[in-house]
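Worksheet: the structure to be examined is printed underneath.
A single protein chain has been omitted from the complex, and every remaining protein chain is retained in its original position.
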Amino acid sequence: MARKKKNFNDLGLGTKEDMGGYRAINKDGSFNVKKINVPFFERLNFFHSLITMSWPQFFGLILLGYFIINLVFASAYSIIGVENLTGFKTTTTLEGFIEAFFFSAQTITTLGYGRVAPISNLANTVAAVESMLGLLGFALATGLLYGRFSRPSTMIQYSATAVIAPYQDINGFMFRVVNPQNNHLLELEVQLNLAMKRENSELRDFYVLELERDKVAFMPYMWTIVHPISNSSPLFELKEGQLLEKDAEFIVSMKAFDESTSQSVYSRSSYKASEIKWGAKFEYTVTQEKNGIVIDVGKIDITEKAALND
Amino acid sequence: MARKKKNFNDLGLGTKEDMGGYRAINKDGSFNVKKINVPFFERLNFFHSLITMSWPQFFGLILLGYFIINLVFASAYSIIGVENLTGFKTTTTLEGFIEAFFFSAQTITTLGYGRVAPISNLANTVAAVESMLGLLGFALATGLLYGRFSRPSTMIQYSATAVIAPYQDINGFMFRVVNPQNNHLLELEVQLNLAMKRENSELRDFYVLELERDKVAFMPYMWTIVHPISNSSPLFELKEGQLLEKDAEFIVSMKAFDESTSQSVYSRSSYKASEIKWGAKFEYTVTQEKNGIVIDVGKIDITEKAALND
Amino acid sequence: MARKKKNFNDLGLGTKEDMGGYRAINKDGSFNVKKINVPFFERLNFFHSLITMSWPQFFGLILLGYFIINLVFASAYSIIGVENLTGFKTTTTLEGFIEAFFFSAQTITTLGYGRVAPISNLANTVAAVESMLGLLGFALATGLLYGRFSRPSTMIQYSATAVIAPYQDINGFMFRVVNPQNNHLLELEVQLNLAMKRENSELRDFYVLELERDKVAFMPYMWTIVHPISNSSPLFELKEGQLLEKDAEFIVSMKAFDESTSQSVYSRSSYKASEIKWGAKFEYTVTQEKNGIVIDVGKIDITEKAALND
Partner (left out) sequence: MARKKKNFNDLGLGTKEDMGGYRAINKDGSFNVKKINVPFFERLNFFHSLITMSWPQFFGLILLGYFIINLVFASAYSIIGVENLTGFKTTTTLEGFIEAFFFSAQTITTLGYGRVAPISNLANTVAAVESMLGLLGFALATGLLYGRFSRPSTMIQYSATAVIAPYQDINGFMFRVVNPQNNHLLELEVQLNLAMKRENSELRDFYVLELERDKVAFMPYMWTIVHPISNSSPLFELKEGQLLEKDAEFIVSMKAFDESTSQSVYSRSSYKASEIKWGAKFEYTVTQEKNGIVIDVGKIDITEKAALND
């Protein structure tokens, strides 16, 4: 019967589509996909773009918009004639345009010094419209700034490499994650999928890898996620060369609740066969001090040699 | 025992109510329902209306409101007498009203050039109230703009038609969906229900159709959703004419998590019997390029002939 | 083992605490509970109060705050001396105070006509602080207005009475609900609990009542919620008088996803024994028109006689 289980073990990545030799999922969680011929209207998701662009781009865009809109209104005031504005001290057309530009800036920000002020009905109308547009524009900026700041930014940090390390009396595939920030992540879930080329085929197979622990209530420390290579694991008895040959990719999906923003956050990353160290284990990063535990986040990638079990 | 399962297979659509010959669910996910005699107070869900109206309507309403409120305050200043304002350059009543209108605009936007300014207590009081109202009004506009922008807009695009296509050694009912935008949809769930007229009856029956895959973790590509017409399917051995006769409607409900807004998003659509192509299959839309996969969204509706299995 | 099931059948209402003869849950979903000796700091949940107070209270509070803060700053300007402000046209102290009041209003709204302006350092400092406080205050108002508007307001409307009506070949306890607004509610869940006095005891017992349907995907129409009085029901063979004697209360809890705000919404109500009509059924409220279905919301409470099954 449909919809019984709530697990999302099926990644939704095609068995055929990911065979170009590139990663299914990039290190930063994005996909190597480009969409073409998108209907024009659906491409216009301004909010998403304005929320996700970088800060320099965002402020650059605001400054540019401010400059352009003042150019437009300065032109409007010039066209209807600068004699419609009192307080002008200029004689040439260019100087008039520049003064109209600054008057526009004083109007759109609702600054309104009043040294220059509109006196005709036409100029008054333009100024009334401009000041209202200004308020709406900054209303928009307020919303965007809030939207940008309140976006949950997991920034879960993954170890640069995974390791094949001894685990109890067998071996395990391991990587580690840490939340370097001070917000609390709660109810963490992790899922590990493996994609490998099918032998003599153009297709890839996807496997769900069982984990030692796939759910924890909190993650105050660094968390080493372990897939035990038992005899039910698709990695059982595979050698390093075989993983490379099969173009193996380990796809990590994490989910958590971010207490500081009260939102669910997701994070993805992946390890290709070439990013796995065989016969290595992660170094311990915890020291105990008088008032509590110290986690050395900088050591997340440090490994040391470790003899594997047979 | 109640509340054990969390599935929503029961659509909540009546077996009798949907028999007028119209769709249970429109292509855009809305319902063909009108509510009358709604208590006055409950009809006043301003926020919902202001959030969901179109952008031209929204800005039109703001401009209209701005115009009207300035008319009101211009009247107020005219009634208490324009001699309460300094800086007026007018002689006639009409000109006075117009200048009061622009003074009102400068006040409500808190522009305040000061060329015209209130000098009596009465005029000062009106201006003090107006400027505060202005700030509240634009506070409201800020909230509404943010509310409009941050509303999740799934815009999942559905193929215009569904197909009955060969699937393994049987046939399947198939349609496809794509997220044309660049935000990531995660943890997608899809449910497919079928409504058909009961024979010799005024009632409709609803069926849950089993799907090849009803949950995927990501949807970076186009997703073809397949209901295999096995012998347990209500479509088993039904012919094209019978579907039309039974006024069949396939109701699609999708749910996902939109990573860009951190919100759950829902999408609905439907296929009537007349929107199904028999003996057709969807064309492949993926090409592999050097840096990744290219999805041709424009091809979502393209099908080609395909011989059905018996 | 704990935490396996996700149902909330246990209402968390005491078996002893609800025995004062009042309702466990009021018609509007609130509880008859007063908390005393709450630590001072924890009572100060300003945001919750400002978000949930009525609109007249909210605007009244803003106006009052605006008036008081201007009184405070007018006093400040008067104390440092009105000769620190240019443009004053007044001679008496009272007139000076009034003009300072209006100057304060022009400053806190950042209107700044400039007819009156500070000229000394002290007056400039006060004005600089006041204008910043004004901006912060209206920033706060913006947030509060948005918070008020974006609060999900289910407003699920319940029928004023429940009925005991014939249901198939037995009887059923029924009431109905409708969403009178135009937003779509999705994934609705309903839970019905019954509280009854234990015989010869000061305690109440709580029962979970099984429902014909306790989950629906949509609710575009009016929904009649039915508890079939089968022989496993605690209502089985109970008579009207017994329900009254046992001070029975039917407690309804609903949960849904509001598509317009992308939030989960909850609703509660209850029916006391005296609010149940025996041998009545709800009148049909649907008419079919050319373009769809019409729901007569005004008829939600209309019942007609119906002979009960034995």
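Labels A, B and C are assigned to the chains in the order they are written; within every chain, residues are numbered from 1.
Everything that follows uses one rule, which is that contacts are C-beta pairs under 8 Å (C-beta built on N, C-alpha and C of every residue); 3 or more make two chains touch, one makes a residue touch a chain.
Note that the coordinates shown come from a computational prediction; the quantities given were computed from them, not determined experimentally.
In terms of the touch definition stated at the top, the absent chain reaches A, B, C within the entire complex.
The residue from A:Thr142, A:Asn171, A:Ser270 or A:Thr303 that touches the chain not shown here is A:Thr142.
For the chain left out of this panel, the touching residue among C:Leu136, C:Ala160 or C:Ile302 is C:Leu136. The chain omitted from view is touched by exactly one of A:Thr15, A:Ser30, A:Ser75 or A:Ser150, namely A:Ser150. Against the chain not displayed here, chain B makes contact via residues 110, 112-114, 142.
Contact residues of chain A toward the unshown chain are 5-9, 62-63, 66, 70, 89, 98-99, 102, 105-106, 109-115, 138, 141-142, 145-146, 149-150, 153, 155, 157, 178, 180-184, 186-189, 191, 208-211, 213-221, 223, 257, 259-260, 262, 286, 288-289, 291-299. What chain C contributes to its contact with the hidden chain is residues 1-14, 16-20, 22, 31-39, 42-43, 45-48, 51-52, 86, 107, 110-114, 117-119, 121, 124-125, 127-128, 131-132, 134-136, 139-140, 142-144, 146-147, 151-152, 191, 253, 261, 263-266.
Note that only the chains that are shown with their structure count from here on.
Matching CA atoms, the turn from chain B to chain C amounts to 90°, rounded to the nearest 5. Averaged C-alpha coordinates put the centre of chain A at 36 Å from the centre of chain C. Chain contacts: chain C has residues 110, 112-114, 142 touching two or more partner chains.
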